[in-house]
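Note that this complex is displayed minus one protein chain, with the remaining chains in position.
Chain lettering (A and B) follows the sequence in which the chains are written, and residue indices restart at 1 in each chain.
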Amino acid sequence: MLLYVLDLIGVAVFAVSGALAAGRKRLDLIGVLALALVTAIGGGTIRDVLLDRHPIFWLADPRYIVVITVSGLGTVWLVRHQRTRPHETAMLVADALGLALFSVSGAQIAERAGISAAGGIVLGTVTGAAGGAIRDVLSAEIPVVLRRGSLYATAAIAGTGVYFALEALGVARGAATLVGMGVVASVRFAAIWWGLQLPEFRLHTDEHPIGDASRDAPSDA
Amino acid sequence: MLLYVLDLIGVAVFAVSGALAAGRKRLDLIGVLALALVTAIGGGTIRDVLLDRHPIFWLADPRYIVVITVSGLGTVWLVRHQRTRPHETAMLVADALGLALFSVSGAQIAERAGISAAGGIVLGTVTGAAGGAIRDVLSAEIPVVLRRGSLYATAAIAGTGVYFALEALGVARGAATLVGMGVVASVRFAAIWWGLQLPEFRLHTDEHPIGDASRDAPSDA
Partner (left out) sequence: MLLYVLDLIGVAVFAVSGALAAGRKRLDLIGVLALALVTAIGGGTIRDVLLDRHPIFWLADPRYIVVITVSGLGTVWLVRHQRTRPHETAMLVADALGLALFSVSGAQIAERAGISAAGGIVLGTVTGAAGGAIRDVLSAEIPVVLRRGSLYATAAIAGTGVYFALEALGVARGAATLVGMGVVASVRFAAIWWGLQLPEFRLHTDEHPIGDASRDAPSDA
């Protein structure tokens, strides 16, 4: 039941992120709902296909489509009268919440299917990141997961890893789930607002490197 | 049987759209056939995977690959001696026919699988739009489905919606299918040739909006 509510919240926030991304590209109303839908169902669909869970969650239960449509329309209505343009932060926050919810719930579903912890971490990360990646690719944007300094995959791997670690230590599943999700969201928020970074992997170590870190454009994670 | 013929025509026209898109990017002959194939099988493959229909249609029946190859080669042969370059309209027309055929047949297949009308509309739209979206992403183009004014998703939703509505009113399946497909194609043709539009979803309502509708570049749907 907890998982069901979390899945619904997860599709809702991913739908909001998709609607905001569509608004930034000035799509028409149906384009907004279409991008919201694809973003919201993308991760869970890939998860269900990989784990051979049929029918796919949104085919089996029309409430998901309803939640997505309401979230998309709600986003349109709420931002209709804004005077200023950029809502990229709002989109990244909604996306971070979706990542947190879907990555850990995806790891949990993999675990129940008998998958190893390593496989669960990978599947959870793919489940959490796929929706946003599809949204970004369709909007002709570099996927957030690959932007330097985004810590997107890091957040998902950390959160799902903490989930499995806590369970191994005997913590109850519900608590481990919530803590794991909190870790994912916290890492992404730290990247969005504080510029938290990992070391870079460079292909060269020139004395005068092309694009020295101190001279690079600020991270747009 | 009607569904089989419509599926074959659908892959044929999507193959033509993929071949034309490849020609516009000046790919070599195999590149043309590869893009034609991916465009043609993309939507139906996603449909079969989501509905757990195995074997996948083109793996079970080699006639699809034959139809795709012939359509691709035929497109190459027919346009070999053209003097003028742009065939984007030809590609969009072929694509609109493919969208019409695959979206309504996809909705029908979902219906037979016991899916709700809402799920059928979504699945039909995804089935119809996926092939073109894959073609566009691989060609480094903004997917037609997301271009402002394309009415691409609108067309699919309208046509599949009309299909279910007519059925609920007692119209025979075959007639409802053909009318639904006609609606999809008509909406797309209206967008391509007459610039039919939906209201925009803007993130702001400045007195001097960035990119005022009357000053925007003409729709390239």
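Worth a mention:
Simple rule for what comes next: contacts are C-beta pairs under 8 Å (C-beta built on N, C-alpha and C of every residue); 3 or more make two chains touch, one makes a residue touch a chain.
Since the model is a prediction, treat every value here as computed from it, not as a measurement.
When the full complex is taken into account, the listed residue touching the unshown chain is B:Ala34, out of B:Leu3, B:Ala34 or B:Ile142. Contact with the chain that does not appear here is found for just one residue of B:Val49, B:Ile142 or B:Ala190, B:Val49.
Annotation: of A:Ala100, A:Leu123 or A:Ile192, A:Leu123 touches the absent chain (contact as defined above). Not every partner is drawn; the one left out touches chain B at residues 20, 22-35, 37-38, 45, 49, 54-56, 58-59, 62, 65-66, 76, 79-85, 87, 137-140. In the full complex, the hidden chain is touched by chain A at residues 49-52, 110, 113, 115-116, 118-119, 122-123, 125-126, 129, 133, 137, 142-143, 145-146, 148-151, 153-154, 157, 197-206, 210-211.
Here is the rule we use: only the chains that are shown with their structure count from here on.
Centroid to centroid, with C-alpha atoms defining each point, chain A and chain B lie 28 Å apart.
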